[in-house]
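Encoded as structure tokens, the structure appears first; notes follow it.
Missing here: one protein chain of the complex. Every other protein chain is in place.
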Amino acid sequence: MSDLTDLGIREIRDGVRAGSFSAREVAEAFNAAVSAARPLNAFLVETPDHALAAADAADAARAAGEPPKPLAGVPIGMKDLFCTKGVTSTAASHILEGFTPTYESTVSQNLWDAGAGMLGKLNMDQFAMGSSNETSAFGNVISPWRRNDGGNAALAPGGSSGGSSAAVAARIAPGATGTDTGGSIRQPASFTGIAGIKPTYGRCSRWGTIAFASSLDQAGPMARDVRDCTIMLEAMAGFDPKDATSLELAVPQWEAELDASLVGKRVGVPKEYRVDGMPVEIELLWQQGIAWLKDAGAEVVEVSLPHTKYALPAYYIIAPAEASSNLARYDGVRYGERELPDGANLQQMYAATRAAGFGEEVKRRILIGTYVLSAGFYDAYYTQAQRVRALIARDFEAAWEKCDVLLTPTAPSAAFALGEKQADPLAMYLNDVFTVPASLAGLPAMSVPGGLDPAGLPLGLQIIGKPLDEQGVLNAALAIEERAGFTARPQAWW
Amino acid sequence: MSVDTATVKKVASLARIAIDDAAAERLVPELNNILGWIEQLGEVDTHGIEPMTAVIPNTLRLRDDVVTDGGIRDAVLANAPAAEHGFFTVPKVIE
Partner (left out) sequence: MTESTYRITGATGDWEVVIGLEVHAQVTSNAKLFSGAATAFGAEPNTQVSLVDAAMPGMLPVPNRECIRQAVRTGMAIDARINKWSRFDRKNYFYADLPQGYQISQLYHPLVGEGSIDIEDGGRIKTIGVERIHVEQDAGKLMHDQHPTRSYVDLNRSGVALMEIVSRPDMRSPEEAGAYLRKLRAILRYVGSCDGNMEEGSMRADVNVSVRKPGDEFGTRTETKNVNSIRFVMAAIEHEAKRQVEVLESGGAIVQETRLFNPDSGTTRSMRSKEDAHDYRYFPDPDLLPLELDDVFLDACRASLPELPNAKRKRYEALGITAYNGEVLTAEVETARWFDALLEAGAAPVAASNWVTGELFGALNRIGKGIEESPVGPKQAAELLALVADGTLSGSLAKQVFEVMLETADAPGKIVEERGLKQTSDTGAIEAVIADVLSKNPNQLEQYRAGKEALFGFFVGQTMKAMAGKANPQVVNDLLKKALA
């Protein structure tokens, strides 16, 4: 039998249903791949028993003639931002080291209810703050990709869902959950040659997902192709009464409605999505993407999103402000690490615990967030940022008068080497320049692989859609995917 | 607006993150670099623009007044670094 780990979600699902192989065989193959790929440092915790139990349940249900669940027999990786009952959930931070939830996040529960099993908890940027997976307290994730220059430079898998992107790209998980606050699904997908979609804000429940920035955080799937993402998203999404921002809407039949024909659709190309120093191959790929979408029947129009330039600075006020408050609960009282120096009082315990427990980038963002909310600065920073955010959302609304989806590059560069941008936080922040605007406006957006750069590294294209129009995004992404014929994969060196 | 060492320390104290002098000094240029960059927002004319309140048009749902939770003390205390007699414990607080 060919290697089961070469199969994607749909192939596994259909193969298990058809009896071509058992779910247990699939789980065993991926469990083995996971333990063989430890040099990638993609998993913080491996949970082979969870994957096997779900597989056995799928096999038993099939044997009993029960109707198959949507993800029966499919093992996946779970970003460590999702709380999983009985399995440590740390957000890749020392401050939550050893934290074992007594509850299951809604998104992960939805996936288990759909029949999926868990291979393990995936490494990530600490509290989802980062774009390279270098802020994890438990070591970098190393991208399975290498440049074709013969060097062995360790590359960033992108972030914050870097464990997820690396695991899917390395074929040690057919799919993985990610979360996206400012691009944390799309940018790592772009860096590793896989697909990933952030749905409309409110589609996936945030309940049980460790919060970074509440008004921006959205869960989404990362998988090898558009259809696999679609299948997974259908299982993850859905109304949750436990999340007051959850959308009270039925989950559409996205997979059934997948259609790569874009006849009658208008694709907008925003002229502001160009940055200084952007490599020429990204510009070329973007032009190629336009051609592919025309080929699929779409009409392409130029649109303007005049406030694009201000999205990133607005994001770096709003997200740290929310984070500074969301992360106040990590105080060493009810769970997680406690640092209690001799003779320390309560407030000193807090300060010592948080100093020892949070990584440098997390602290930096908490400080910025605290500063911009503090007395005298709130209006100039936070209120102004929320006004700019309203203008950014308005830009998109104006664009929807002219088009149905937008096409942009996902990131301004291919994967960079680990350590390359760490010294300059601002340079790192600029990685999210194309992904952040859609996050601020709560729009569905997807990255799909488009091609390789001269160093042989993947580059992604981003499709941004109207609120709730995941279908339009998925269809346009599928049109690109079918024409890009992206088959490159990293050669196993691990 | 730019921060100095004293401001960094004050903000860190508000955020309950212990930092020493060296760390505060290191953070000054870092934070100023970031703050200087985000200040470009000041260029945007936002007169008459309401700050965003809901990302996606949606209204706040209200729950019914029914007891559906609680009675799970073991789960509540399960991860506590220090607990006794059913309480979390912290260093003694003098009010």
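Details
Should a chain be cited, it is by its letter among A and B, assigned in written order, with residues numbered from 1 in that chain.
Operating definition for what follows: contacts are C-beta pairs under 8 Å (C-beta built on N, C-alpha and C of every residue); 3 or more make two chains touch, one makes a residue touch a chain.
Owing to the predicted nature of the structure, the values given are computational and were not obtained by experimental measurement.
Counting contacts over the entire complex, the absent chain touches A, B. Considering A:23, A:96, A:282 or A:388, the position touching the chain not shown turns out to be A:96 (whole complex). Counting the whole complex, the residues of subunit B in touch with the unshown chain are 13-14, 16, 53-54, 58-73, 75-77, 82, 84-95.
Taking the whole complex into account, subunit A touches the unshown chain at residues 82-83, 89, 91, 96, 99, 101-103, 105, 206-211, 213-215, 241-245, 321-322, 324-325, 327-329, 331, 333-335, 346-347, 350, 370, 373-375, 378, 382.
One rule holds in what follows: only the chains that are shown with their structure count from here on.
Inter-chain centre distance (subunit A to subunit B, centres taken as mean C-alpha positions): 23 Å. Residues of subunit B that touch subunit A in their complex: 1, 3, 7-8, 11-19, 27, 30-31, 33-35, 37-44, 46, 49-53, 55-58, 60-61, 63, 72, 75-76, 78-82, 88, 90-94. The part of subunit A that touches subunit B in the complex is made up of residues 98-100, 102-103, 200-202, 215-216, 241, 244-245, 247-248, 307, 309-310, 313-314, 316-317, 324, 328, 331-338, 340, 344-352, 354-355, 358, 363-364, 366-368, 370-372, 374, 377, 380-381, 383-391, 393, 425-426, 429, 441-442, 467.
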